[in-house]
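The complex is shown incomplete by one protein chain, all other protein chains being positioned as in the whole.
Our next item is chain A:
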Amino acid sequence: NVGILIRLRADSHCHIKNEDDQWQIKEHFLTPLGSVVKRLPEHIQVDDPDVLKKLAKKLERQQIPRRLDYGYKVSLFSHLLQYSRKAPLTQQLSIPSAVIHPAIVRLGLQYSQGIVAGSNARSIALLHAFKQVISDYTTPSNEELSRDLVNKLKPYISFLNQCRPLSASMGNAIKYIKKEISNIPSQFKEDDAKKKLLNCIECFIEEKIVLAAKAIAKSSIEKINDGDVILVYGCSSLVNHILCEAFEKGRKFRVIVVDSRPRLEGREALRRLVQKGISCTYVLISAVSYILPEVSKVFLGAHALLANGYVMSRVGTSQIALVAKAFNVPVLVCCETYKFCERVQTDSFVSNELDDPDDLIVTRKGETQLKDWQQVPRLGLLNLVYDVTPPDFVDLVITDLGMIPCTSVPVVLRVKNVDLL
């Protein structure tokens, strides 16, 4: 089932097209034509007061404090949440956190402060925290583990969502865990059930992340020839892994690392590659069209792969892909299958993440120009995190299932869904 998210004007309804090509209106639907209508997630409807009220009620029920919006938002993105890093959610929690498991509080803090960043890292850290939660869990009497544990996890997931909106990979991991928990037969003893769940989590990480990385590295090495000049953008754990493996296998290539403000993640990628011994060049994204004539391939990482073939990745990726296309340089996207998402997006406005606007403020020679930006009327600082790249700019997607064109992503999704059922 594929749901299309089209951001229309605020007074129109959102229409959703399901498999049978029948148009259905989201809010008032008359008869379900066979499949479930997808609701818009709340975190992209922040300018709708009803949605906010519902969210506030839900959080109150789960006893989780609500994180407040910060600063003036640019009008095109006023439907998204914008938080300040200086106002963590823990300010409103009691200190020995009683409602939320300490491992989850720690994880939420690490997300909101950016200590754990990157799609794979966030998923692994999430699963690690869930392992601790499951180990510490005891089934209350009169309850079944398969139902109660899922209910226990819901407030934790809301809390993590408040700290930082969940990524697509995290969403898939959570779906997998919830399914595993619900499938625990009721005659299992608690210890056995917990052991089985911990095992499942470890299998998931082993298969979908670690082994997938190995498989992708193996396929990609075939694409890297001696004498290549490879361009990478930002810090993608998968792309770094591929390049390090290729270097170890003896391929001779050099890397150009492209970086952009305010995150400047390329510095970390640069450090890892140079530590291995790969010769690297470092440029900022404004220089990408100057450096592209030297490049033979572009390797990009992805945050998620959407069902219509669009690649959702760090903001700036679509620019790199565009310029590479203009120079006829092949663009290869590396992505594990657990990051494939059923969402469909054609632009970067509908669903995105707004980071702390104060990150854009820089102090040079003791002077901070934007120090009082909040006082200036109609000045907004926009710190986008993600953007989407159309499939026309992507030549190949390397996944653990093989090397596929961008348009085959829905096929993979369909196959995956059949597997899960």
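We take it that contacts are C-beta pairs under 8 Å (C-beta built on N, C-alpha and C of every residue); 3 or more make two chains touch, one makes a residue touch a chain; residues count from 1.
One rule holds for everything that comes next: contacts and distances are computed from a predicted model.
Student: Report the protein name recorded by UniProt for the chain absent from the figure; options are "Translation initiation factor eIF2B subunit gamma", "UTP14C small subunit processome component", "Hemoglobin, beta adult 2" or "Polyglutamylase complex subunit TTLL1 isoform X1".
Tutor: Its UniProt record gives the name "Translation initiation factor eIF2B subunit gamma".
Student: Can you tell me which of A:Ser94, A:Thr368 or A:Asn417 touches the chain that was removed from the display?
Tutor: Here the residue in touch with the unshown chain is A:Ser94.
Student: Taking the full complex into account, find the residue in A:Val74, A:Ala215, A:Val229 or A:Val274 that is in contact with the omitted chain.
Tutor: Considering the complete complex, A:Val274 is the one touching the chain left out.
Student: Touching the left-out chain: which of A:Lys131, A:Arg147, A:Lys195 or A:Arg251?
Tutor: Residue touching the absent chain, from the options given: A:Lys131.
Student: Out of A:Gly118, A:Pro165 or A:Gly309, point to the residue that touches the absent chain in the complete complex.
Tutor: Of the candidates A:Gly118, A:Pro165 or A:Gly309, A:Gly118 is in touch with the missing chain.
Student: Decide which residue listed in A:Glu265, A:Glu353, A:Asp387 or A:Asp400 touches the omitted chain of the complex.
Tutor: Of all options in A:Glu265, A:Glu353, A:Asp387 or A:Asp400, contact with the hidden chain holds for A:Glu265.
Student: Against the chain that's been left off, what residues of chain A make contact? List them.
Tutor: Residues of chain A in contact with the hidden chain: 88, 90-91, 93-98, 102, 105-106, 109-110, 113-118, 120-122, 124-125, 127-128, 131-132, 135, 205, 210, 234-235, 237, 265, 267-269, 271, 274-275.
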